[in-house]
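Please read through the structure below; I'll follow up with questions.
A single protein chain has been removed from this complex, and every other one stays in its place.
Chain naming follows the written order as A and B, and within any one chain the residues start at number 1.
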Amino acid sequence: MVSMNKKKYEKLRLTFLKAYSNVPAKLREDSIAIIDEKPYTWNSAFIEIKNNTQLGEKIIKILNNMGVL
Amino acid sequence: MKEKISKEIKELVLWKIEVDMPQNFRLSMGDKGTFNKEDLKKHVEAEDEVGRAYINVELKFIKSLMNGEFSRILAG
Partner (left out) sequence: MTILITNPNYDEATGYLFYYTHKLVEFAENSGLEVIYLKKPRLTKAEVDSCIKKKNPSLILFNGHGDEEVIYGDKIDGVEEPIVKKGENHEILADRLVYARACSAGASLERVCTGGRGCFIGYITPFKFWTDRNWSGNPAKDKLAELFLEPSNLLAQALLKGNTAKEADSRFREASKKNILRLLMRKEPGDMASIMILWDNLNGQVILGNCELRHGY
């Protein structure tokens, strides 16, 4: 996967983290992205994105492609 | 002109229908008809009028969570 522009990634990352805090606890268990046929919930996405992992970057890109982030 | 459906949202919606929707659930969508789990999956796969409408419902919901509107309205 092509790396996202760093500035754009950081902006989207912060947007996601802020958005996560506003999602009711139960809805955080809902799936939000599929990568390589594996689902990721708000919670698992949060862990990856918070820790700046490669997977986190992929999730951010997918959410951006979907038009939700 | 039909808006393009991203493969990412389509994949997600199909997954969510598979895992979140119990077998006994049927969705009535006005004059479009009433659909069970398998019907919905077929329509989403086909990206036809019903499928696109359902995908749009999911998309709007995720957007409302992402932009905080959902929590704001519920808390208000």
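Criterion: a residue touches a chain if its C-beta (ideal position, glycine included) is under 8 Å from a C-beta of that chain, and two chains touch if they have at least 3 such contacts.
For clarity, every value in this text was computed on a predicted model and none was experimentally measured.
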- Using the whole complex, pick out the displayed chains that touch the missing one. A, B
- Absent-chain interface residues of subunit B come out as 16, 20-34, 36, 53, 57-58, 60-61, 64, 70, 73-74
- Note on the structure: Residues of subunit A touching the missing chain are 24, 26-27, 30
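The rule is short, and it goes like this: only the chains that are shown with their structure count from here on.
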- Express in whole angstrom the distance between the two chain centres, defined as the mean CA positions of subunit A and subunit B. 20
- Footprint of subunit A on subunit B - complex, ascending: 6, 8-9, 11-12, 15-16, 19-20, 59, 62-63, 65-68, 70-72, 74
- Message: For the complex, give me every residue of subunit A touching subunit B.
- Response: 15-16, 19, 22-24, 27, 30-34, 39, 42, 62-63, 65-69
